[in-house]
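One structure coming up, written as structure tokens, with questions to follow.
Of the protein chains in this complex, one is absent; all others appear in place.
Chains: A and B, in written order; residue numbering restarts at 1 for each.
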Amino acid sequence: MSDISLDMNKSSRDFQHGDGNTKGEFVTFYDVKTKYGTFMSWLFTTDHKRIGLMYLFTMTGFLLLGLTFAFLMRFEMLTPGETIIDAQTYNSYFTLHGIIMVFLFIIPGIPAVFGNFIMPIQIGAEDVSFPRLNLMSYHLYVLGGLMALGSVVFGGIPVDTGWTFYVPYSLRTGADVVVPLLAAFILGFSSILTGLNFVVTMHRLRVKGMGMFDMPLFSWGLYATAWIQVIATPVIGITIVLVILERVFKFGVFDPNLGGDPVLMQHLFWIYSHPAVYIMILPAFGVMSDVIATFSKRQIYGYKAMAISMMAIVFVGYMVWAHHMFTSGMSDFARAIFSFFTFLVGVPTGVKIFNWVATLWRGSIRITVPMFFALASIFLFSIGGLTGLVLGALATDVHLHDTYFVVGHFHYVILGGILTMFFAAFHYWFPKMFGRMYNQKVSMGGAIMYFIGVNVLYFPMFIMGYNGMPRRYYDYLPEFQIYHQISTVGSWILIAGILIMFINLFYSMFKGREERNPNPWGALTLEWDQAPSPPPLLNFTEEPVFTHGPYDYPDYKPEENKEEAK
Amino acid sequence: MSNHGNTHAEEHHHEEHHGYGFFTAIWIGLIALTALTVAIAGIDMGVYTVPLALLIAGIKAMLVINYFMHIKFDTPLVKWFVIACGVIFAIVVIFLGFDVFIGRAL
Partner (left out) sequence: MGAVAETHEHDHHGHHDHAGHGYGDNSKLYVHIFRDDLGSKAGMWLFLFTEILLFGGLFFLYFGYRVADPHAFHDAALELNVMLGAVNTIILLTSSLTMVLAIVAIQRNSVKLSLFYLVVTIGCALAFLVNKYFEWSYKIHHGIYPGSEELAMRAKGEITFFGLYYLMTGLHTFHVIVGAIILTVCMVFIMKKHINQDKYIILENSGLYWHLVDLIWIFLFPLFYLLH
């Protein structure tokens, strides 16, 4: 029951249209005039759509920066020994690559861009519950990003601890650790505020008639993610503060010389960082459901199971963190427990994959660019997930921990799961966000290159990892060179595919063919069904009405297909 | 969930509000529990010392959360929020205990 209250006789949300027609003519959110000039009207907006777009532009910049470090690292690894950079520089590169990709791209990722833009429209709201906090989230994001970059440019030796900044090395190294850690702390706050906003928004601002189990699964994915953002992020916050304070004031909580226990630091670190990977993937799972339902023209198989499995992943996800620590010196008892629960958390994930495939079965499938990404993601993420089980099994992990096998695993889940679905989301909601369409052939070409690139780049890592190639190593034995070279070539293909897509998309934002149809894909969720493209400031021209479920397609009848096939 | 206001809930809420005496009574309970926990701290109970101290602290916490912070009388939404947070916190403590407590100390 809504508890919104104000003046006695007035309900909230009175939409008072001015005189004159509102049908067919409206001001898009881009063209809203304010008392500010254009730049300030964006920088100080509280419109969730503008905030989402600002995140998109900033985040793309950071992604490209992270890709640059990746490109240089892979180039370095073409030969053993020094190729283009020295060892210290290499250490800084993989650290910065990790920090930028994790904290400045993947974690804000889909929620900050598409969650912000699309979710409120999907639930029939005008904005999020706390628009000014939303803006603050973005400002903190920019601040954190600038600090991280600033530390590289101005701060002496760039941080070289790995993005995981384990003690005691992070206490001892001469590199600048404090500023990047402070940046990460600020970015954590940004993440927390987004999560807080989304939880309250989805509880309080759903359109009348839409219950929690009537929301699209994209919104459910964001909901599950938001809970992790709120509950898990503070733990990395305190860990960061403690490492900084330990480094400066020598409190004695982490430094072994003063009685500290480095394994306890690892516990604190991973209590956040494991749930963090669910922050990364759950929104992607949400996108997957929406895209697959739309382009199969089918009801999602097992909607409730899909929603509940996301919450199950959140819950069980808090019980597995120490599978990152199997070789750290933890007790055997703990290692067995964490391994068991790691297998357990695979179950709800498996449910989702099975249900997506079941949704495809006998659907009316259209291979658009978003659908291509979704299908590719099932394949790529499954490879990542299965290799994750290999690592989750205690006995095999002892052999594979800190090898390239791990690097291959997490890049398959991150690129294969998240970045793929980021591109899916971008290509799916593009017409809604910009009122234009991109060149689908160009993007499809880029997507195919992307798919090939991911496999060529990361598959050899499993093999060389299995054969003993350690991760974060600058130098290596000659027997591994062939794998490194294949990987590096893969990185070129991958980066080329990504660049082709970004250029296509960013060009089409401004110069793409205008897309007059507000629902080119024929989807049934509110943002397609009842909001114009691009939407006006308050998302709808008429108050949205909840009339059907998010995936209530009249299911495609296979009998008709058989008739045509004859 | 309706977007339209339900002002009646707000009025109803007004009627239910507790008064000065009620909260003062809770406060007295809290002070008493504090005195208790200080008193028994002097008694050596070996391995039960910490659990008992935490139990009393937990009761005090329940009083503050339920009455001062009003959770007991709030809508299910925030009640479930608090429960969710508490459950996850407890899980983390237990799982951490698998390593630091059961695994090493026992």
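In this section, a contact is a pair of C-beta atoms (placed from the backbone, for glycine too) under 8 Å apart; a residue touches a chain by one contact, two chains touch by 3 or more.
On a predicted model such as this, the values are computed, not experimentally measured, just so you know.
Undergrad: For a quick check of understanding: of A:Leu149, A:Val178 or A:Val200, which residue touches the chain that isn't displayed?
TA: Going through A:Leu149, A:Val178 or A:Val200 one by one, A:Val200 is the residue touching the chain not shown.
Undergrad: Which residue from A:Leu72, A:Leu264 or A:Ile365 sits in contact with the chain not drawn here?
TA: A:Leu264
Undergrad: Which chain B residues touch the hidden chain?
TA: 10, 14, 17-20, 23-24, 26-27, 30-31, 34, 37-38, 41-42, 44, 49-50, 53-54, 56-57, 60-61, 64-65, 68-70, 74-75, 77-78, 81-82, 85, 89, 92-93, 96-97, 100-101, 104-105
Undergrad: Tell me where the left-out chain touches chain A, residue by residue.
TA: For chain A, the residues touching the absent chain are 3-7, 10, 12-22, 24-27, 32-35, 46, 126-127, 129-133, 192, 195-197, 199-200, 203-205, 230-235, 237-239, 242, 245, 249-253, 258-261, 264, 267-268, 271, 537-538, 541.
In this section, only the chains that are shown with their structure count from here on.
Undergrad: Averaging only over C-alpha atoms, locate the centres of chain A and chain B and give their separation in whole Å.
TA: The answer is 35 Å.
Undergrad: Can you name the residues of chain B that touch chain A in the complex?
TA: It is residues 1-7, 9-10, 75, 77, 84-85, 88, 91-92, 95-96, 98-100, 102-104 of chain B that touch chain A.
Undergrad: Taking the touch rule as given, give the residues of chain A at its contact with chain B in the complex, in rising order.
TA: My answer: residues 1-6, 8, 10-13, 203-208, 210-211, 227, 231, 263-264, 267, 271, 315, 318-319, 321-322, 330-334, 337-338.
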